[in-house]
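One protein chain is absent from this view; the other protein chains keep their places.
Showing chain A:
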Amino acid sequence: MGCVPKQSSKTVKCKLLMKSLLPLFRCLTSIERNVECCQISVSASSDWVIIQFFCRHGITKTHNLRFQEKEALQAEFASHLCTNVLKAPARLLGDMVMHFPVFQEEITLSATPLRFSLRNYEESGESQVKMMYTEMSLHPEEFEYFHVDVNSEITFCLKELRGFLSFTESHCLPVLVHFDSAGKPVCFSVEDTLFEASVVLATLIESKSTDSIQPVGIQVHATSRYVDAAALRVHACEGHGETGRERITSSQGSTVSPQPDPIPPLPQTQQANKESISVNTSPASSMVCTLLFKALSSEHDDNVCAATPPVLAGYSDEEMMEEFCPKSPSL
């Protein structure tokens, strides 16, 4: 059919509710059977995204969706600077995560030059008796590409990874995993002739010397753009305080100070304090977020980062903090 795309020179960014968009594409069999052409356009004058299906038998379906807002969150992450890179078919990773219970929130990925494993993660303090521990390990030979320079153990949210893997499995694409030490983001990405997709997840820094969880900085979430690590350090608190308020599922926004103040090195990482350590990432649960906040304050007391402005200034939920960090001094 004659569906000619009309391009304009302007780049348009907009956000649509998945709830409104998904039902239009839900019935794939009927789409394959009936739809000859689908045209998606954005009305410049009004806030509409127009999705038109030109179907057989002279039937046209037009859906006008209002978009929510025109701002988009930018994820900035330089995967080429990561020390560890793995490549595996999506199926391999999918088969591994399948074994974790559905309610499992976070998992720990552990990589050494000789071994790769995934195990479930539970915050300390949870009842150890009721838990089922699961650990799966793979030999490096099972990967298409396995490059681990630095032993690393990273903990991140499983839910986002599951979603990503089920998408990549359906396309039978190999998944690239870029990661570093705990606290730095991990990136899962795929590429195809038609598209590229990536999910950048924050990882937990866990200090085994103290029981509390150290905070880390920026939350980034899924776009297909990478940013220089250097840029990560430069964001102002105030600006991202706003962005941070946008919570997407279990992710949490935060920023770090521009000053590269060293945070004490953690026992499990072998990396020295790089400047970019000031950029740390945290997994996304509101509980952890408030813990982060508290922990920064305690650093304040310890004179480590005397001039560090508070991260997540918008999230001072004191009650919650008291509950999770009873020993920390109040703000």
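Here is the rule we use: contacts are C-beta pairs under 8 Å (C-beta built on N, C-alpha and C of every residue); 3 or more make two chains touch, one makes a residue touch a chain; residues count from 1.
We adopt the following convention: contacts and distances are computed from a predicted model.
Of the names listed as "glutathione transferase", "NOL7 protein", "Cell cycle checkpoint protein RAD1" or "SUMO-activating enzyme subunit 1", the one that matches the UniProt record for the absent chain is "Cell cycle checkpoint protein RAD1". Interface note for the absent chain: among A:K13, A:K61, A:R115 or A:H171, the touching residue is A:K61. On the side of chain A, touch with the chain left out of the figure occurs at residues 17, 19-20, 23, 27, 30, 34, 48, 57-66.
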